[in-house]
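The other protein chains are all here in position, but one chain of the complex has been omitted.
Let's turn to chain A:
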Amino acid sequence: MSWLKNWTWPTRLRDKGIIGMNRRNIRYIGRYNSRRLYPLVDDKLKTKLLAQRYGITTPELIGTVTTQFGVKHISEMLSGHSGFVIKPAKGSGGKGILVIEKVQEGIFIKPSGVSLSIEDIERHVSNILSGLYSLGGSPDVAVIETLINFDESLMAYTYEGVPDIRVIVFKGYPVMAMMRLSTAASDGKANLHQGAVGVGLNIATGAALRGVQFDRPCFSHPDTGHDLASLVVPQWDTLLHLAAGCYEMTGLGYLGTDMVLDRKHGPMLLELNARPGLAIQMTNGEGLRRRLDLIEHQPDGVPVAERVAFAQHHFARQSELVETPDTSSATA
């Protein structure tokens, strides 16, 4: 029965506390995420303005384009900015995000080295407005924000793209975290199913627990060759506090927060997700069930600092990457 090798039993998954799609939808998203709050996170512009009000750091807003007429004035808006990012307010899955690293004499250069003209930029913005990248194709708004000056300490762990940190926040408690490192296979995108490396992070310290690419364990970055065991996210406490604060900000009980580390400003909130995926269980090698059950029994109204401390205390784990150095170096 060779084809059975790739399958497991439901009881084994339940023992590990793995949460399936149906359970996530009914038990957590359906119960803790009120539908009327979705627009807050589905619209990146709203999220951004809300975050500013709650004192949560986000990349600085250069401006927005709301009408096709406004597209013609985009060059005035961009003048004086050397690097910027244009994204659709209602885009999903990283679609329609255009990153410009630097501007040289009216030529816009992407991180990959491809150069674009102002007409290309205008066309992209026009596409965003017509709803090319938004959910359901509804008309959209283009948001232009400053380029993140990515923290150099993590540069060695990524290929081309910006590594982001996903923290699942349940009822205000950070329950699980992972870092997504783009690879050549994922084309500089931080999407796990396209081949990005997912690194499970210890909630207590921000240190790497284990790495996974294409659902299989890996110990070093496939392109840069850098050992994942030494990966520790700097300013981890600040990052957790920011993530946990998003609960008060949105009111969503089951939330995926995507954070990045800026050289100058430290951890920043990039976007929020009301339907975070389940791949984080793969990168942590652990199911969410036990942690979520524990949090469900905690009282409401606990301040952010206490929630973070609670999570760091209860969800601390040993790294699988350094536990057995002999085997890991041999495999690497």
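Heads up, the rule we're going with is that a contact is a pair of C-beta atoms (placed from the backbone, for glycine too) under 8 Å apart; a residue touches a chain by one contact, two chains touch by 3 or more; residues count from 1.
Following the convention adopted for this analysis, contacts and distances are computed from a predicted model.
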{"item": "Per UniProt, the name of the complex member that is left out, chosen from \"Inactive transglutaminase family protein\", \"Multiple sugar transport system ATP-binding protein\", \"ABC transporter permease\" or \"PepSY domain-containing protein\"", "value": "\"Inactive transglutaminase family protein\""}
{"item": "Among A:T58, A:T158 or A:Q281, the residue in touch with the chain that has been omitted", "value": "A:Q281"}
{"item": "Full-complex contact with the absent chain, from A:G63, A:G83, A:G131 or A:G266", "value": "A:G131"}
{"item": "Candidates A:I18, A:I121, A:M178 or A:L201 - the one touching the absent chain", "value": "A:I18"}
{"item": "Chain A residues that touch the omitted chain in the full complex", "value": "6-10, 12-13, 16, 18, 20-23, 26-27, 31, 93, 95, 123, 127, 130-132, 137, 194, 212, 215-217, 281-282, 285-287"}
